[in-house]
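A quick write-up on the structure given underneath.
Left out: one protein chain. Kept in place: all the others.
The block that comes next holds chain A.
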Amino acid sequence: MNSDGTSSTSGATGSGDSATPRRNSKRPKYSKFTQQELPACKPILTPGWVISSFLLVCIVFIPIGLASLFASRSVVEIVDRYETACIPGGFRKDKVKYIQSDSNKTCRRNLTVNKDMKPPIYVYYQLDNFYQNHRRYVKSRSDPQLKSKSKENETNDCKPEATINGKAILPCGLIAWSLFNDTYSFSRSSQKLQVNKKDISWKSDREHKFGKDVFPKNFQNRTVKGGATLNASIPLSQQEDLIVWMRTAALPTFRKLYGKIEVELKKGDVIQVTLENNYNTYSFNGKKKLVLSTTKWIGGKNDFIGIAYLTVGGLCFLLAMSFTIIYYVKPRRLGDPTYLSWNRNPGGGANN
């Protein structure tokens, strides 16, 4: 009998299939898609593929490893840790007191160049044990305020450095408040080495993140100062030290670019550094280092990545070799039905 004109209520919850008259065949239309027969590639890890993929990794990784190791080795880096050395002997017991005092904190250091350094030579300061990625710290900033003058009162996120006497601080927040304020000047054989502090920050930051018409306001006006003060007549977009500092570092040991020396330093040169040791890392045992470094395509001095690549490459070579041996010594024919579980132990297997 036909089931045309069926009421849809009976099967309302279910398929609703019965609603269509029987005359129309409900045979599913054939298509490769619905029958799950789409053309497909079915890769199988044959010995050939296995060995060649290991060799491929090996071939790619070992040269890269060598190249990056070579690049890293050719980077010349001078690191000078000075946070203790720059405290006069008498104050070493209570460094915090010294750093908070008003005494003259000028400190002289001599650096010897071990290898020729081609310009540009980057001058970094490195802080250890400084958690610029601390949750309280990274959140304590106001990006709208930095960008546009009209939003200078948007300081809600900046606590506890949001306002002073009810007026908004600009730039607000802990990050800006703790701006690094050691300064360095360099001379080689009493000849001053110019440090170029221009373009040390990201261009994108200068142009889009920090406003050209935004000037520091009420900044570091407290008795307790966190760090550097800013010249209130220079717009934020040109306060490059601030811009660099505000790109908070990912890791608790980090470098920040201080400037660039654009002359070549020869092996054996002695560079006198006059530094103002103002920044207080003593209260939390932070280290301070001054770094002069050239760069290569790989960045700074960095042996790890080269070694890692060589290790992985070598390992893959070893794997390729051992698999070759394994395949040779104990081969298994692919797709051999005798390996099927029900063929291996007849009777006891699938068919009890």
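One rule holds for everything that comes next: contacts are C-beta pairs under 8 Å (C-beta built on N, C-alpha and C of every residue); 3 or more make two chains touch, one makes a residue touch a chain; residues count from 1.
In this text, contacts and distances are computed from a predicted model.
**Student:** Pick, from "Cyclin-H", "Phospholipid-transporting ATPase", "Dynein light chain" or "Glycerol-3-phosphate acyltransferase 3", the protein name that UniProt gives for the chain of this complex that is not shown.
**Tutor:** In UniProt, the chain that is not shown appears as "Phospholipid-transporting ATPase".
**Student:** Per the definition of touch given earlier, which of A:D94, A:D116 or A:D143 contacts the omitted chain?
**Tutor:** Touches the omitted chain: A:D143.
**Student:** Check each of A:P119, A:P160 or A:G268 against the chain that is not shown and name the one that touches it.
**Tutor:** A:P160
**Student:** Just to verify: which one of A:R81, A:R109 or A:K209 makes contact with the chain not shown?
**Tutor:** If we include the chain that is not displayed, A:K209 is the one touching it.
**Student:** Kindly note down the residues of chain A that lie in touch with the hidden chain.
**Tutor:** Looking at chain A, the ones touching the missing chain are residues 1, 3, 5-19, 22, 25-28, 30, 34-36, 38-45, 47, 50, 57, 61, 64, 68, 124, 126, 130-138, 141, 143-144, 147, 159-166, 174, 177-178, 202, 204-205, 208-209, 222, 224, 226-227, 247-257, 280, 283-284, 297-300, 302, 304-305, 308-309, 312, 315-316, 319, 323, 326-327, 330, 332-343, 346-352.
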